[in-house]
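Supplied in structure tokens, the structure appears directly below.
Heads up, one of the protein chains got dropped from this complex, but the rest are sitting where they should.
Showing chain A:
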Amino acid sequence: MATESSSPPNPPAAGGTPQNSATETVQPANEVKQDAAPQNPKSVFVNSEPIREDQVQNAVKFLSHPKVRDSPVFHRRNFLEKKGLTKEEIDEAFRRVPDPSPSAQPTVTNQVGQGVTTSTIQPTSVSQTPVPIITVPSSASSSMFALARSRFQWYHAVFAVSLLAASGAGTAIWVKKSMIPRLKSWIRWVVMEEKNGDGGITNIKPTLAEEAAAAAKAAAAAASDVAKASQEMMISRYEEKVNMEKFMDLMQMQVKEIRSMGSAIKHLEGRSDKIERTHLVEHGGHSGSITNLKPTYPNGHKPEIDSHSARSSLPPTSADKSAPPHPNSYMDIMAMVQRGERPPNIRDINDQPPNPNQQISNPRLAPRSKPWEGAYQAKTSSRGGFGSALNGEGGSDFGAQNNEASNQVDAQSTVPWWQKKNSRITETEYVEAKPGSTTVVQTNEQPPIQRTWVPPQPPPVAMPEAAEAIRRPKSKKEAEPVSQETSGEGFSAAEVTDELQRITKISESGGEVEEMHSGGQETNGGLLGGLKLSEIEEEPVQSY
């Protein structure tokens, strides 16, 4: 696996702390097994939590909110990320909430959704006729709901208007044609009864004729009335429809404007408020200039500056109302930039590369290992091949320089002041107590030379820093019990010892270290070198 092959440098990187040893020992085992997920170096930096359903539900509710639907997608994602959702949870929530659909709820709750949706999307114009509207969705299939909301509204409105017009006209016609003639005939019948009381049957016929004539007249009148009324109604309905359409257009335009304003405000709030606005607004001592600045600076950008654009957003300085006091000249410069002036001290500098194809020269020095890399070999393999030829020159040059410099320093030590170890740093785990300043000074004579000189050794060999680490009393306590274990492994320990002897022989000027080594790893007591030796050989041994 590519991931596994790229992580060989990691496992037994001995930082030398007890805390790290646990992870280190687990990692090599996992490299071999390639399955223990939590300790696998790759997956340590990956979310290994399962998807939390409650978080996903909350996210779905959030995303279904109509206001949220109008915000850009990445704003929604960022909000959820800030709430602590993992990528998988956010993706799942987005999957569950389809973008264009008006029914926010999942398809399971279709009936409920329909009821809810109708209430949310009812335009104001059709509120008078709730009956036909509700019948429409119930008759429509769920595919209708997949249509765009606006389309539904348009269709809805037109249908409702036409229905209204038709029903209104029909009612009017019915009223005019049937109700009123009926009323009239009933009145005539009443009158006739009275007349019958007076005149008798003979009167009936003329009354019938009269009635017929009257009825004809009435019918004609009614018809004309009806025609007029229906005409008026049609006209009024038409006008109403037109007005309504206009009204709806206007409403939609306004809604769009408001939405864009809202999103712009949110954008501005998000950007400009948090940025310079905070420190500009809350600056206590310069409130006067600030109140002037704020209204003239609504945006986060300064289009007025022509060539060099001033920083349109600066690092934030305060989360709450207590802003740090900015220097006066800072406020002056901000004010200047606000006005569109350029501060006078700016020069025109051409900082383009004079020769863009210029070769990058070879490095003079080999890279040095970091203190936390310890004596780990594999990491150095890539650097070991850097060319021992470089090392000699660089090392000797630096050594010579340093010796000169150190010779100029006052007498008490030949070491530049910054190399003196300060024993004041005390850690709970790292005991940095130096055994004594004398040994430190003495050994410090050597480091200036050996630090820059990298021995041209093959990978399994420790760097000169290892030799230096020998002198440092790092984690003595763990070295002692461990060293007794390693004494049993005679072969590997001796091998490492030999190599260490070679290194230290070359890098050390004195023979004192060799004596320590020849003493063997059993000699723990007393000899500082012995302890460090066992520590050093401890680290490579762990890697096997």
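Criterion: contacts are C-beta pairs under 8 Å (C-beta built on N, C-alpha and C of every residue); 3 or more make two chains touch, one makes a residue touch a chain; residues count from 1.
We adopt the following convention: contacts and distances are computed from a predicted model.
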Protein name, per the UniProt record, of whichever chain is missing from view ("Golgi pH regulator", "Peroxin-7", "Aldehyde dehydrogenase" or "WD repeat domain 54"): "Peroxin-7"
Of A:77, A:184 or A:266, the residue in touch with the unshown chain: A:77
Contact set of chain A toward the excluded chain (per top definition): 2-3, 6-7, 9-10, 13, 15, 17, 19-20, 23, 38, 41-42, 44-47, 74-75, 77-78, 81-84, 86-87, 270-271, 274, 305, 308-311, 313-319, 322-324, 327, 329-330, 333-334, 337, 342-343, 345-356, 358, 360-365, 367-368, 370-372, 379, 382-383, 398, 405-406, 408-409, 416-422, 424-425, 427-430, 432, 451
